[in-house]
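What follows is a structure written as structure tokens; I'll ask about it next.
Every protein chain except one is present and positioned as in the full complex.
Chain nomenclature is as follows: A and B, assigned in order of appearance, with residue numbering initiated at 1 for each chain independently.
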Amino acid sequence: MNLQGSFRYQLADHKKSIFIFYLIMFGLYLLFCVGLWIDRAYDQEINSTVNLGEGMTTLIFLFVSGLCSFKENFGMLTQNGVSRKSLLVGRILVMATICLFMALVDKVWYFVGSFLSPLFDDAVKQTLFLDLLYHRSAEDSMLLLYIKSFFFNYAVYFAVMSAGFLITVIFYRLGKLGKLIAGAGVPALFLIVLPIVDFQFFAGEISRNFWSFVGRVLGIHSGNPWCAVATCLVVSVGLMTIGWILVRRVSLHE
Amino acid sequence: MKIRPESEIPIFLQITQGLEDAILAGVYPEESQIPSITEFATTYKINPATALKGINLLVEAGIVYKKRGLGMFVATGAVEALRKKRKEQFYDTYVVAMLEEAERLQITPEELREMMERGWKK
Partner (left out) sequence: MKGIQVRNVTKTFGKVTALEQVSVIFEPGKIYGLLGRNGAGKSTLLNIITNRIFPDCGEVTLDEEAIQERDALLGKIYLMSEKTFYPESMRVREAFHWTKMFYPDFDQAYAERLAAQFALDTGKRVKALSTGFLSIFKLVIALSVNTPYVFLDEPVLGLDANNRDLFYKILIEKYSETPFTMIISTHLIDEVANVIEDVVIIKNGRVICAEPRETLLERAYTVSGPAAVVDTFTAGRDVLGVETLGGFRLAYLMGTAPDTLPKGLEKAPVDLQKLFIQLTNV
């Protein structure tokens, strides 16, 4: 297998965008810090929490990165005699590496931030991605919190990036009509048709059950992020399996 | 030496004949080196196998010979041998063709002889 080539090429593709992403995030962070600190000189009440470089921004970034990670790479790698199998295995390794790197950066940032914050009179408080969904348990040590938060971020990032990748592969395989149906039809189904059917005929039972299911598998009710880690892993494996089925016989478009 | 792709003569024979002409004209004196297969192939944009085939005919005839690792050289006595061979071919290639054309144009033997006399004088 030409795995090394596949891995190094696909990884290099992300380096620049990750660098730019962190540059912007860090810039925004500093802007917030300084801005709120100045504001505070006028109004002592101002307090803000930021969730930059960890959580939603990173998720969106990785999802989009996943979306942009097939077409061009497939062309380039096929041009260079790399099989689809090597492409996909390389892709999985690249995603694992990037998510690992970003989950680590999150923790370093949080750690550094906890020293930076006091310098600006704690005008800006950082939160963890984990805090958005789970309450911090009082008996958890700081170390355990770091570990939990690291694995949680890592697993969620990987699942989201896999989803982005799978969507782009699906779109690559679809014809013109299929692209239209998938592009407009699927969102319409889930955002319009399904809710209407749900509220008209099932009195919202479907969505209630759905969200309760989501809550359970993510361990939100039980406050257990390890549930989410396991769920994300299972989802990732599922997405990648579908990905393999789709990539295995994909034709290079002229 | 010129290669004419549109000619009826196959390219490899054109190479052979072109080289023969060049040797007869003294372009490549005896015991001097002739261009390599690659040079022939790249110059005339032909497959090296074609060039090889053309030159091999001369090797087989003993006109040129290979020196290992050095290239190909014109053999001693090559000019003489070529002249002898060409003379033998002369009747077939030139005289017969000339007579055929003369017949088409209804040129009499006297007229033909006269033309040849004129040609010699020039």
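Simple rule for what comes next: contacts are C-beta pairs under 8 Å (C-beta built on N, C-alpha and C of every residue); 3 or more make two chains touch, one makes a residue touch a chain.
Being a predicted model, the structure only gives us computed values, none of them experimental.
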(message) One chain isn't shown here. Among A:S141, A:Q200 or A:S251, which residue touches it?
(response) A:S251
(request) Using the touch definition up top, pick the residue from A:I24, A:M76 or A:L100 that touches the left-out chain. (result) A:M76
(message) For the chain not shown, which residue from B:L19, B:A41, B:L58 or B:V74 touches it across the whole complex?
(response) B:A41
(request) For chain A, enumerate the residues touching the unshown chain of the complex. (result) 1-2, 5, 8-9, 72, 75-76, 78-86, 249, 251-252, 254
(message) Applying the definition given at the start, please give the residues of chain B touching the unseen chain.
(response) 3, 5-6, 8, 10-11, 37-38, 41-42, 44-50
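Everything below uses one rule, namely that only the chains that are shown with their structure count from here on.
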(message) Nearest whole angstrom, what separates the Cα centre of chain A from the Cα centre of chain B?
(response) 77
